[in-house]
Structures are given as C-alpha cells and as structure tokens.
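Of the protein chains in this complex, one is absent; all others appear in place.
Chain lettering (A and B) follows the sequence in which the chains are written, and residue indices restart at 1 in each chain.
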Amino acid sequence: MYVAVKGGERAIDNAHAWLAEARRGDVSVPELSVPQIREQMTLAVNRVMAEGSLHDPDLAALAIKQARGDLIEAIFLIRAYRTTLPRFGASEPLDTGAMAVSRRVSATFKDAPGGQVLGPTFDYTHRLIDFSLAAEAQANPQAETAEAPPPPRTPHIAEFLDAEGLLQPEREDAGAGAPPDLTRQPLAFPATRALRLQALARADEGFTLSLAYSTQRGYGRNHPFVGELRVGVVAVEAEIPELGFAVEIGDIELTECETVNQFAGSKTEPPQFTRGYGLTLGHCERKAISMALVDRAMRWQELGEDFAGAPAQDEEFVLSHCDNIQATGFLEHIKLPHYVDFQAELELIRTLRREAAAGPDPVKEAAE
Amino acid sequence: MTAAPGSAPVPVPVPAPGSALEGGFAQPPLDAARAFRALLDALSRPGRINRLPGATPPAPFPEAAGALALALCDGETPVWLAPELRAPDLRAWLTFHCNAALTEDAAEAAFAFGAPAALAEALDAFSIGSPEYPDASATLVVLLPGFEGAPLTLAGPGIDGAATLTLPEAVAALHAPNRALFPQGRDLFLVAGDRVAGLPRTTRITRKEG
C-alpha cells in the first residue's frame, strides 16, 4: 500500500529544533554572546550592516549568531527586519569631510593635508597564523594614541584636484531632488547614478569585487588610482519638522573611496580626470574600493566612452545580479520540489526518444 | 506613518464630531482589505455592482468614493478632484485619512474623482500610460447619482459572454477612447452611494438593442 509522504509540519518543526542544536554546537564550550560577536567579529558585523542596509551593530551581531556565521543568511535576517521598520524621515546628506578618521590613505600623493593614517589595517601584516591567539586570556592589546587631537575636518584629496580643475566635477544635478529609493520603487532601466550607487552599496561584496577585478584585467578598463580611502565616524543629522532645523541623531562608521580615473576630453574640452565613488556602512574597504571601480565602469555613457561589452559596464547586468539575497534565494530555490515540472520534462523526452527510435520524422525533413 | 508589522496597532484618537478626522475606516487594515476585494471583484467582473461601505467622507463624496480613496490612495498617488469637489472639508478629509497628494494638474493624476461631465472635460489630459508602461495611467472614479440611464451591453475579459450595466450615457463616452488605445487606456470605477462597479479598459461597451 502506497501512502503519500505526510507530516510536513512535524518535519519542519524537527528540522528547526535540530538547527538550534547545531547552532549551539558542543555545549561544553561556552556560548558566544552578542557583545562578543559585535566586538571581536567586527568586520563580519560591518559586512552584514553594509549589505543589510541597516546600521545596527548589535542587531547585525545577533543575526550572525542566529545564522551560525553564514553572513548572507545574516544579511537576509537584517533585510527582512529592516523592511518592516517605520520610516521617520531622511537624514541630511552626510558630510564625510567632517569624518573622525581612523584610517585614511591616498595612493595618488605621498602626503596631503590631514596626513596618511594607516589605522587598523591588515595591509602590512604578514599572513602567518598567529598561534598565540589560540591561547585564551591574553593581555589586552593596546595601541599608542596620537598626542594631538584629530582635526575637525579632513579635506578630501579630490578637493585639491578640483581646485586645479583637473578632476571632472560631480554633475550639479546629481544632488538635485530626493534620491530614488531602491527598496520602495521597482528597479527600472536606464538607472540614474544615484540608483546605481544605492544598489552597489548593498551589493554582494564578492560579486562587486569580481566585477571590479575584471575591469582591472581589461574588461572595461578605466585606470583607477585610489585617490583616497577613508574610514571613520560621521555624525548623522536630521531635520526635525517641529524644530525647523537639523539636529544630530547619532554617529555611524563609514568607509568611503574615491578613485581618480583616466581622463576624458574632447576638442572643445581639455582632458580631466574622472572619478568613481564607493561608500559603505561600517569598515568595508574591499567593498568600497570595488564599488568605486564598478561605479566608474558603469559611467561609460555619461563620459562619452564606448561600450566595450564588459560585464561591469552593463548596468542592467550588474544591477539585476548584484543583490545576494535575490541571487541566493533564486539559486537555492531549485532544491525545492520540482517534480511536477520534471515529470512534464520526462514525458516529453520519452516521447522525443521514442519517435527518434522509430525513424526519421517527415516534419523534420521537410523543415530542413 | 503607517503601521508596520512588529508594532501593535496604534489606537486612533476619537475625533470631534464634524471634523476632517472623522469618517475613516473603523478598523483600517481589515476594512481596507474588504474594500480592496470589492474593488478587485468589480474590476475583474465588469457588470457586477458591489457594496463598498465603511467610509463617511464629507459631501458630496459618496461613501463608496471615500472607501475607494481610503483603500487605494496615499502620498504616492496624485489625486485630482473635479472643480466641484475642491471644497476645503473634502480636501482636508483626503489629506488627513489618505495622506493623499492632491493635484489640480489632470496630467499628473493617478486617481481622478468627478462627475461624468467634469471628467469628460479633462479627459484628454488624464494619462493613458506609455506603450512600455501602459499601467502608468490614470484611474477615473466616476461619481454617479445612481446606476440609472441606458442599459449597456458589456463584453470582454471578466465577462461570461455578455453582461448588462445600466449607466448614464456620459459614462460610455469616458470609456470610449480605450478601444483604440489598448493596451494603454484609463480604467473606470463607477460609484454611487455605497456601491461600486468597474469598467477596465478591456471592456467592450455597446448600447443594448431594444
């Protein structure tokens, strides 16, 4: 007697219980706390905030814990939560010139006002496993702090080039009007640069990195220099209608990258450097640099360049595929039951094979 | 601010009688769902007349027009009112309950409310959408004293063969351009009292013989 598989609900409940057990792991090992993740897995927390589009380190840390360290799963948790939050308004544009920088490097000048600040970087570490970290209860590491207080403003490197007219100014209309909101309007093409940047800011780091890398290897090459990469804390201000002026509502950490790229020019206009821009929540410099390269690649039309057919130049390709929540959902859904469609394919392929075995098809011959 | 999942519904303050704060849905999420279903059913099955209660907007707005506005209009949908409807109390009501973006520019309208004559006057200005986006068109909400006038025969999607709807002649004229415009065009909701009927752009309207 054949009995169809039943009990889906119980199977789901049991799977969830098992998941909780697997999440906890060996109970003889102390459980991770959310503050531990927030403080000691900061770059994971930052990535989850950046791609989750929500600046909340505690929530991101909790999502990482819940997701067993699967960052895309954690980003998904944050996104699903974010979309339910009421919106009280939009902040004033952030002033990254007033950033309290913890890291600021320029590849285009040996030194510049504000200085080069290496900050907490892996850049010059030797990638040797540090076995001393395996020991617990180490002495608390402490770095020396500068004696002089940080300057209130750190000018952007781009400003020096701007002053000389060497760098193409950002278009004046770029800041005009309210920017579009990718999470509230369906994506439509052609996209504005504001919309492209918005999509890239929450785009998958790996996808953005690979696209940026492809431009460096010649698929839409645009000769980038990192004019400046800065990481630090910026005040967020919002105008309160009842007060009629903007007040500071909090601080967030950001990573900003401005690239200086190959010059454009024509018979009527002298050549100028062009730029790419990257900005992320939290300290995510690989992502911010990648974003700037891809931004620049997608600006080919506006800058009068040729479309070389490179993936990174193709805004429809990039924007349609850069979101890892969309991508992973659609990719992973193929593990859901598809037996009804597969059955339809089975019947069709059996028919085709039966007919092929029976001899040449007169229709096929007629068609050829 | 709309209620979001994760937050309990906020109790609505009891409004002073006669103010613009009165006359909204008693239970907004539930009443809006019911109102939408009445509208969806009306547009899916032209010829049917559904009840659309639950709102008490200021005169001369019929109850059904108020419920339609509460269910569908908000800050994202420019709302055009026929000149005879531009009274301060109705405008205040739509602004308070729907956060509706009122406009006097017919070309901007996502929803246009008016009697047949007023809508006919501005008809050419109401958007029919574009060939790529025929959905970006205005929806006309036609205020009627009742479902009276000439019996019209309806055919097309949503209709099993033919349906009959009795309407003032002027309504057919509002719908007439649709046949040549499809897939662009303007969809109509007809409201009278607490009742609503739908005429999507696909409906073919002929005067009933005899």
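Just so it is clear, contacts are C-beta pairs under 8 Å (C-beta built on N, C-alpha and C of every residue); 3 or more make two chains touch, one makes a residue touch a chain.
To be clear about the criterion, contacts and distances are computed from a predicted model.
Participant: Which of the following names does UniProt give to the chain that is not shown: "L-arabinose ABC transporter ATP-binding protein", "Putative thiamine transport system permease protein", "Alpha-D-ribose 1-methylphosphonate 5-phosphate C-P lyase" or "Fe-S cluster assembly protein SufD"?
Facilitator: Cross-referencing UniProt, the chain left out corresponds to "Alpha-D-ribose 1-methylphosphonate 5-phosphate C-P lyase".
Participant: Return the single residue from A:R38, A:K65 or A:R79 that touches the missing chain.
Facilitator: A:R79
Participant: Kindly state which of the options B:P28, B:G149, B:P177 or B:G193 is in contact with the chain not pictured.
Facilitator: B:P28
Participant: For chain B, which residues lie in contact with the unshown chain of the complex?
Facilitator: 2-9, 28-30, 32-34, 36-37, 39-41, 43-45, 71-74, 76-77, 110, 130-135, 137, 139, 156-161, 182-183, 185, 187, 200-202
Participant: Hey, which chain A residues sit against the chain that's not shown?
Facilitator: Considering the whole complex, chain A reaches the absent chain at 1-9, 11-12, 76, 79-80, 82-84, 86, 183-190, 316, 320, 325-326, 328-334, 336-341, 343-348, 351-352, 355, 361, 363-364, 367-368.
Everything that follows uses one rule, which is that only the chains that are shown with their structure count from here on.
Participant: Rounded to a whole Å, what is the gap between the Cα centroids of chain A and chain B?
Facilitator: 42
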